[in-house]
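Left out: one protein chain. Kept in place: all the others.
Order of writing sets the labels: A, B and C. Residues in every chain begin at 1.
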Amino acid sequence: MSKKISFACDYLEGAHPEILKKLMETNMVQTQGYGLDEFSESAKKKIRQACDAPEADIFFLVGGTQTNEIVIYSLLKSYQGVISAETGHINVHEAGAIEFGGHKILTIKQQYGKVNYKDIKQCLQYYWDDSNRDHMVMPGMVYISQPTEYGTLYSLQELEEISSVCKEYKIPLYVDGARLAYALACPENNVSLKDLARLCDVFYIGGTKCGALFGEAVVIPKHNFIPHFFTLIKQQGALLAKGRINAIQFDTLFTDDLYIKLGKIAIDAAQKIKEALKNKGYEFDVPSPTNQIFVILNQSQLDKIQEFVSLGFWENLDNGRKVIRIATSWATTEENVKKLIELL
Amino acid sequence: MSKKISFACDYLEGAHPEILKKLMETNMVQTQGYGLDEFSESAKKKIRQACDAPEADIFFLVGGTQTNEIVIYSLLKSYQGVISAETGHINVHEAGAIEFGGHKILTIKQQYGKVNYKDIKQCLQYYWDDSNRDHMVMPGMVYISQPTEYGTLYSLQELEEISSVCKEYKIPLYVDGARLAYALACPENNVSLKDLARLCDVFYIGGTKCGALFGEAVVIPKHNFIPHFFTLIKQQGALLAKGRINAIQFDTLFTDDLYIKLGKIAIDAAQKIKEALKNKGYEFDVPSPTNQIFVILNQSQLDKIQEFVSLGFWENLDNGRKVIRIATSWATTEENVKKLIELL
Amino acid sequence: MSKKISFACDYLEGAHPEILKKLMETNMVQTQGYGLDEFSESAKKKIRQACDAPEADIFFLVGGTQTNEIVIYSLLKSYQGVISAETGHINVHEAGAIEFGGHKILTIKQQYGKVNYKDIKQCLQYYWDDSNRDHMVMPGMVYISQPTEYGTLYSLQELEEISSVCKEYKIPLYVDGARLAYALACPENNVSLKDLARLCDVFYIGGTKCGALFGEAVVIPKHNFIPHFFTLIKQQGALLAKGRINAIQFDTLFTDDLYIKLGKIAIDAAQKIKEALKNKGYEFDVPSPTNQIFVILNQSQLDKIQEFVSLGFWENLDNGRKVIRIATSWATTEENVKKLIELL
Partner (left out) sequence: MSKKISFACDYLEGAHPEILKKLMETNMVQTQGYGLDEFSESAKKKIRQACDAPEADIFFLVGGTQTNEIVIYSLLKSYQGVISAETGHINVHEAGAIEFGGHKILTIKQQYGKVNYKDIKQCLQYYWDDSNRDHMVMPGMVYISQPTEYGTLYSLQELEEISSVCKEYKIPLYVDGARLAYALACPENNVSLKDLARLCDVFYIGGTKCGALFGEAVVIPKHNFIPHFFTLIKQQGALLAKGRINAIQFDTLFTDDLYIKLGKIAIDAAQKIKEALKNKGYEFDVPSPTNQIFVILNQSQLDKIQEFVSLGFWENLDNGRKVIRIATSWATTEENVKKLIELL
């Protein structure tokens, strides 16, 4: 196995040890399948509490693309599409999963991964003003990510504006929280789980990239907002037989604020690396306050670092310069941060 | 948590302790995502060896419905359907997953969950003889389960006959091995992994019901038989970010024959229970040699047992009699077997 | 071109001459596209009147498979399937169109193409009684044909019973009227257009097989029962640019009862042929009162007739006997009926 250390992404290790411990302890308990077990009830209760959403329906799914695919499919009518940033994960890196479900992604422009409520409104109004709209795809929901694919954050005001446009046009707002721990633990962030539950129709709390072996918790604040969601999950092959495995992980993450604590580890590490980079005069491509750092390197800098550290290639700029992504996570060690800083 | 013991199904507990141990040991190793890691390579190597299929493509998926859905979707052309027993899992308990992918299930008759090569051939010939066949769904593959949903087994000769019909009509044969450990460990069984690799175009080795937390290993003996299967998996939301979690489990199961050993635990337990039932004069609904027992009880017998043991309801017969399923598994303890036998 | 006369099906000729005349007369009138024209308004008005359904939404589609596909897709939720006779056109001769739309056909037994309200009820109750129903396809609507694929008719009482079960389970009833003219003109029939509008949620009045060049009129008695049906039609590629072409045909068919008159021509011809067959001692496979006759012939009888007349092969029976379909239509001439009778 590679001896290089890696900052290439935020799913390099297994799970937080506390999670494995709980899986060990509960291993031989017999429970019903498909999420109808006590662990699932317990985890749901804790998440409802954290979200201040006592009536929320909560479902545990396995991965992010799967979650996006099923939620979006379940929310849209056949003749509708989903509004998303051009850079939205669903539009770029999900191998056409949304279109496989039969729906068009209606892309709008973005800055550092974020969309603006005005552009959402324009997209909606454009459709409703068009006399040929019956020949067109109706925008039927909005998809955003918090943090975005570029590590940036929507402020509470921005989220309220977007939510408000959705309410005006009577379409649901869905937030992809694959890296939500890294938003919640970020000092710049002012959007809480309770805000998400208040302002979104559906969102998910990411586990895979935030300390779990795998798993995403879908939160639907309003009970029965998606009827027969269980069967929709089953039909798309996403129902885990041993739902408890997923639930035990989230139960652990939502005990004693572990989810936020894990987020904080990544944010602190990222903070240190960013400071070091600034001090050494490196430039950034994106002003991202969370666990992803987009730094500009030239080839020789990159070669030198990559001898010892794996990083994520993002994009080519002019003059041979490259945007490189450094991702920290719940598993990032102080030792590795030090090594990286020394190398820079 | 329930104090009743349960024989209701074969996914009641977590995973074999050896698997959790391996997940612990490897937990902080950094690896690439999506199955491009060392653990995946190792697990694949062991499975290829066990199947005597050195060129096989192997993919790890999360669950059975998901696996059936993606494999069948990937093998069929749009205008084709899949031949299956009326009782096939894909036809009954997958919430329309195959149809969601756009394909008709062409059901044929069965006995105790098994289909006959003659009925497969008739279904195929009926299509090819029909002058209106261009208006009909073309049978494009065969789906069977080993063991079947009723715990019965195809003999090697039966499998060879079915394989032979498939070859004659140039369509792939796919075997659902959700409970394959319980076939492989069964004394009545004469179909080995090597036979499956030789006679099928695709099959899967079940993990979820055979000792893993979750997971199924898809074996495609002929390299590149399904081009771009990776992307097809991704598109259907079934690609695990930390592929290693799946791989480590199968690596463990295929070390020192653990997979077969776990199967044997279930088979031995089932054997004991069946003997006790026979001795006490109970009748069976299905002559199943593997880990599922289908016994006929009347309501008062059932009530008495269910006070202490959870069982699976299967079907109502006449005169208030019921078919009840008793499932053993890798996790069944001698103690629980004794308790059950005492209660009978 | 073949000099043989043909009774092979009911779409052998073009359209009733009155229709071509109207197309000629209106040919150079300029109208809006997509059914937003005066001819469409006029045709809809006449159909609403004939059905005594003043608020009905009416849409003109091109063919029967297309109509079934779009209506069924529009009525079902993703997790639902459609109940149909095993012999239903959607199950046998539509090349998997319903499954292409993502839905399972839940087949029930039939006699001469007809299903029984008790079997429908059983299918529904079976689902709702099953504790595993969340893993299964929910029956979400009923599909029947009037007349059936075997030329038989539902009586008013039978239709009321079926409608009543649908209402009890709160699912829509859809009637495929590809050959509806031949039901409406049949002396045995006691189900009127008004009955259909009263008892069904959606039905269609067939044009292709009943005197039009092509076209089917979908009647949705309750306004807006299927929201955005226009866009659903467009999305499935079924929206005719010059909707008037379809409308002018139905406007003509629903002027001066032409639709019924055309049906009567076929019924009278079929009546004569059936009497002749009976007199000559032929046996029938199906007691069909409409325009399709299913007669049993041996090979030598068939060979003799087929020298001069094209017939439809239906099925092989034992002893080399065959079921042969003789179809009359709006275009069947007395001369051809005579010729056929002479040959028999």
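Convention: a contact is a pair of C-beta atoms (placed from the backbone, for glycine too) under 8 Å apart; a residue touches a chain by one contact, two chains touch by 3 or more.
What you see is a predicted model, and the numbers here were worked out from it, not measured in a lab.
Student: Using the document's definition of touch, tell me which of C:I108, C:A331 or C:L344 contacts the absent chain.
Tutor: Looking across C:I108, C:A331 or C:L344, the contact with the absent chain belongs to C:A331.
Student: From the list C:Q66, C:N116 or C:Q271, pick the residue that touches the absent chain.
Tutor: Within the whole complex, the residue contacting the unshown chain is C:Q66.
Student: Specify the residue from the set C:S164, C:Q235, C:T255 or C:Q271 that touches the hidden chain.
Tutor: C:Q235
Student: Among C:Y79, C:F100 or C:Y127, which residue is in touch with the absent chain?
Tutor: Within the whole complex, the residue contacting the unshown chain is C:F100.
Student: Among A:K4, A:H135 or A:K338, which residue is in contact with the omitted chain in the full complex?
Tutor: A:H135
Student: In terms of residues, what is the contact footprint of the unshown chain on chain C?
Tutor: 1-2, 5-6, 8-9, 11-15, 17, 20, 23-24, 26-33, 38, 62-70, 94-97, 100, 208-209, 213-214, 231, 234-242, 244-245, 331
Student: Which residue numbers on chain A touch the omitted chain?
Tutor: Touching the missing chain: residues 78-79, 81, 92-96, 99-100, 102-105, 131-132, 134-137, 313.
Student: List the chain B residues touching the unshown chain?
Tutor: Looking at chain B, the ones touching the missing chain are residues 73-74, 77-79, 102, 134-135, 138, 228, 230-232, 234-235, 239.
Note that in this section only the chains that are shown with their structure count from here on.
Student: Looking at C-alpha means, what's the farthest chain from chain C?
Tutor: Relative to chain C, the chain with the farthest C-alpha centre is A.
Student: Please compute the angle of the rotation superposing chain A on chain B (C-alpha atoms), rounded to a multiple of 5 degrees.
Tutor: 180
Student: By number of C-beta pairs in contact, which two chains lead?
Tutor: By contact count, the leading interface is A-B.
Student: Validating interface symmetry: for the copies chain B and chain C, is the fraction of residue numbers used by both over half? Same or different.
Tutor: same
Student: Roughly how many whole angstrom separate the Cα centroids of chain A and chain C?
Tutor: 50
Student: Between chain A and chain B, what's the gap in Å when you average each chain's C-alpha atoms?
Tutor: From the centre of chain A to the centre of chain B is 33 Å.
Student: I'd like to verify one number: the distance from the centre of chain B to the centre of chain C, where each centre is the average of its C-alpha atoms, in whole angstrom.
Tutor: Going by mean C-alpha positions, chain B sits 42 Å from chain C.
Student: Could you pull out the residues of chain C that touch at least 2 other chains?
Tutor: In chain C, the residues touching two or more other chains are 78-79, 134-135.
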